[in-house]
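Written below as structure tokens is the structure these notes are about.
Every protein chain but one is kept in place in this view of the complex.
So, subunit A:
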Amino acid sequence: MPAPAAVRMTGIRKSFDGVTVLDDVEFEVEAAEVHALAGGNGAGKSTLMKILQGVYQRDAGRVELFGDPVTATTIQAARAAGIGMVFQEFSLIPTLTVAQNIFLDDEPTRSGLIDDAAMRARSAEILARIGVAIDPGTEVGDLSTAQWQLTEIAKALRQDARVLIMDEPTASLAKHEVDSLFELIARLKAQGIAVIYISHRMDEVYRIADRITILRNGRNLLTARLDQVTPQEIVAGIAGKELAAAGARGPRVEIADAPPLLEVQDVRAPGVEGATFDVRAGEVVGIAGLMGAGRTELARALFGVTRITGGGLRMHGSPVSLDSPADAIASGIALIPEDRRLQGLVLDHSVRENLTLPVLTGMRRWGLLVADRIRSVSDELIERFHIAVARPDAPARLLSGGNQQKIVIAKWLGTDPEVLVMDEPTAGVDVGTKSEIVRIVRELARTGKGIVVISSEYPELIAMCDRFLIMRAGRIVDSIDADSIQTEVDLELAVQGLAA
């Protein structure tokens, strides 16, 4: 009789508020197997994994671990059954040491008191077993991202995990750190541990995984051994061919002979290893890359949030130096940040106050703010961007995500920037707002702005951009004209570094 599978999920169904997220999904992982799980946004990967971890309850279906049916659905029960999760960032306490984290809430005690010596010794043992050289006495806050992750793995193993879920584990690792992580995964596999490896990076999937399961729109699309599928097939499977939603490309502005508005020359900054490109008036440049490629870091550097450590910027041909966002605004650069709730809006302030925050200087008379001027400026922006707001004096918190995003865009356009950097402008907004944002971006380009868009949502990116820059490991490695990118598959292949 063959050994039972480490994980067997069959007929899994799950819906939230009537929306079906998982529809009759099968998923199986053998012991001592590395199994890649892939799928686009909303494919259902993370919901499936949360069911396995006991965070969500399944509506229907069966879960077996090593042949035993799982009925309890709590995080604690899943962990006791041997499910370990390497979280992206939130399961370690930065102010405690590595050993204290590995044994958190399960500390070895002697006569009621924590036995620190035993805890350190056993932590050292676990770390040695997985071949990791970290001093168990180090505070986690002082560790590098890679060591942080290895500590998470050690913590999961201390809890006797036999199935380890890793979600984009290499997203923030340097190349040599990726190599040692993969060596570790190989060792874990040799010890009989099943690893579920969630990643969008095809090169890594081919290096480390035995099989791959692809989900699309909450259903199984494919499960195969990796020596029996090509990367092109996988990419096509993940991306699908759904360009229609974002709408066709808008009309192009004639930009061939215009001088560059913004020139970026070999810029280096934290997370950016060298970026060279330029943006012309009327041009929309898209930056595509995998998670951790340095896209957001580049945007932050261009807006003066992080210090540029090398290379230089020119606006209209003259060099500018950016030491703060205020410098960037003064030079005519605006950033629409990735996390609009955190960085883009003061949620408890009114729509009007948010809209006029970057331009308060122009709202004053004798040093005092003039209510009339605030009202007329904000009314104009509300109308121009079709912001659906019943009461402009109500807090921004009450608006939908799409309308909040429009406020963030409108508020920066109030400063009349020449270059607009947008980080994930369509993330988390509804389909209608997405095409509205695409329309606004094209409209802005037509009025002569230079626009840099960072997005993981390829349909929108393709609909908006005149040119694509491909970013990998902190560098811009390629620049592709929009004419060569017709579908999401083309773009994904370019991002993965696979020729079509």
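Criterion: a contact is a pair of C-beta atoms (placed from the backbone, for glycine too) under 8 Å apart; a residue touches a chain by one contact, two chains touch by 3 or more; residues count from 1.
What we mean here is this: contacts and distances are computed from a predicted model.
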Request  = Could you check which of "ABC transporter permease", "Sarcosine oxidase subunit beta", "ABC-type nitrate/sulfonate/bicarbonate transport system ATPase subunit" or "RsbT antagonist protein RsbS" matches the UniProt name for the chain that's left out?
outcome  = "ABC transporter permease"
Note = Among listed residues A:Gly42, A:Gly67 or A:Pro94, the absent chain is touched only by A:Pro94
Inquiry  = Which parts of subunit A face the unshown chain closely enough to count as touching?
reply    = 75-76, 79, 87, 90-96, 100, 104-107, 109, 112-114, 116, 142
